[in-house]
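Below is one structure, written out as structure tokens; the observations come after it.
Removed from the display is one protein chain of the complex; every other protein chain stays in position.
Chain naming follows the written order as A and B, and within any one chain the residues start at number 1.
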Amino acid sequence: MRMTRIKATAVATLLALGLAACGNAGSDDDSGPDVKVSDNAAASFPDGSRMKALADSGTINIGVKFDQPGIGFKGATDDMPQGFDPEIGKILAASLGIEPDKIKWTETISANREPFLQKGQVDLVIASYSITDERRQVVGQAGPYYVTGQQLLVKKDSDISSIDDVKGKEVCSVTGSTSLDQIEAKGATPRGFDTYSECVDQVLNGTVDAMTTDGAILLGYAAEHPDDLKVAVDPFSEERYGVGYGKDHPEMCQWIVDTIKKAQDDGDWAKAFESTLGKSGVETPEPPTMDACPAS
Amino acid sequence: MTDVGTVGREPLVALDHVDKWFGQLHVLQDINLVIGRGEVVVVIGPSGSGKSTLCRAINRLETIDKGTIALDGQPLPQEGKALAQLRAEVGMVFQSFNLFAHKTILENVMLGPVKVRKQPKADAEKRARELLDRVGVGHQAEKYPAQLSGGQQQRVAIARALAMEPKVMLFDEPTSALDPEMIKEVLDVMVDLARGGMTMVVVTHEMGFARTAGDRVVFMADGRIVEENTPEEFFDNPRSERAKDFLSKILKH
């Protein structure tokens, strides 16, 4: 985290020197589809529940990614993060009667999602947060609200067409990510970087052969460089994005599942997708079926 | 000034109208001095008279501002390879010995012949051991300088300079940093050297040495050569007031 801050400074220095070309994804001026905010929402939640407390307070702190175009991205000059994850956040907040401009967005990175939830620094994490059994032992994860899978982002003229082609190739992702571990298992040389955008740079300038992570993220980058990059190979893993919540508030699970289910049924989910990830040209998928909440 | 000493000798070192300033201070003023082959010149004078500077100027450890200094007819070149070659011909012994602290006594003496003269190691070692024996520290060859006394170190320094087979040896106050009981062992080596015919320029306060081994005394004061003479004449009948004054001060003790 410290590294990230130093890095931000360094990048800022480079920017000042005019050395770095900066991606400007997600800074479109539309702020996504309007979501109807519930009136008098607090009354609909039982006393003592976390939902009621949040509704009463009129604000909610949601952790999202700030560096993944299409998923969760906040440019330096943006007020609010853009992407599918923030849209899901707005849908959930709306059911508590909280307006989008009352939501406090916190940047979470892969390494701090569990600690942030455990310490209550954020109320929810919606940050391309794959559901795993290991994570479910320490935090709550409701969903999945979206299912994607690990794929490769390569140059348009790349000869990588199947996952077997990555053997002996250099493939980058974010240092410490599960994707990097999985591509190593496929025989590639893993190359970890601090951010996805640095990794994309490495693909663009030919230093590495491919970038790997969840297809949803790769789609965002492919949409940014449609002439140079493409998403290759069929998903070779299944990542089920869930909404993270604190284990000490198990009652939140059913609320999250119900709210998203409702959004899936009335088309808000599809609108959220179309205004974000859908811009890369992919068809809006069928919403996934969500897991049952653990009996509490 | 009479031309003593060089009569009948071939000139080896020649200083011609040499001037040097340290900032405002005129430390060498119009110095003219010729040192003949095989001659032993003792330079004396009060501190600050410029005698050390004169000595160091002869192998260009000090640069001069005006005039010329020639060695064996060749003017001193600018800093560089040619000057290094010329310095190899001039032995120098310092007041503070300046033995290479990280090298053994033997290595100190061998370094110049091996690296500068490109002599084979075995030859250089044989010669180094001979020289160390000659100055009486042969049995200390494997030790480091810090393990030796001042007098022993200075004798090693003489051996180090001799290893280069120099045409002339410069001694810059070689006994000033020594405890009294060690002065003699160094002077003995120097007297030996003088008797062997070495050309020597010796900056010193050792009047005994000047009388015993010197061919000529050069007396300096305030950056000038004030008086030159044979040691006997100079010590018994100094002509200048400055020399009389100086001698009266040092001979009182």
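Throughout what follows, a contact is a pair of C-beta atoms (placed from the backbone, for glycine too) under 8 Å apart; a residue touches a chain by one contact, two chains touch by 3 or more.
Heads up, the rule we're going with is that contacts and distances are computed from a predicted model.
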Task: Per UniProt record, name of the chain withheld from view ["Glutamate transport system permease protein", "Glycyl-radical enzyme activating protein", "Methionine biosynthesis protein MetW" or "Cytochrome c oxidase subunit 1"] - done: "Glutamate transport system permease protein"
Open item on the list: Which candidate, A:Leu180, A:Ala210, A:Cys253 or A:Leu277, sits in contact with the chain we can't see?
Closed with: A:Leu180
Task: Absent-chain contact - pick from B:Arg160, B:Arg216 or B:Arg242 - done: B:Arg160
Open item on the list: For the chain left out of this view, which of A:Arg50, A:Lys65, A:Lys90 or A:Arg113 touches it?
Closed with: A:Arg113
- [ ] Tell me which residue among B:Gly50, B:Gly112 or B:Gly151 touches the hidden chain in the full complex.
- [x] B:Gly112
Task: Touch list for chain B against the chain that is not drawn - done: 59, 61, 79-81, 84-92, 94, 96-102, 111-112, 115-116, 144, 146, 157, 160-161, 164
Task: Residues from chain A at the interface with the omitted partner, ascending - done: 3, 6-7, 9-11, 13-14, 19-21, 110-115, 118, 134, 138, 170, 172, 175-178, 180-181, 190-194, 198, 201-202, 204-208
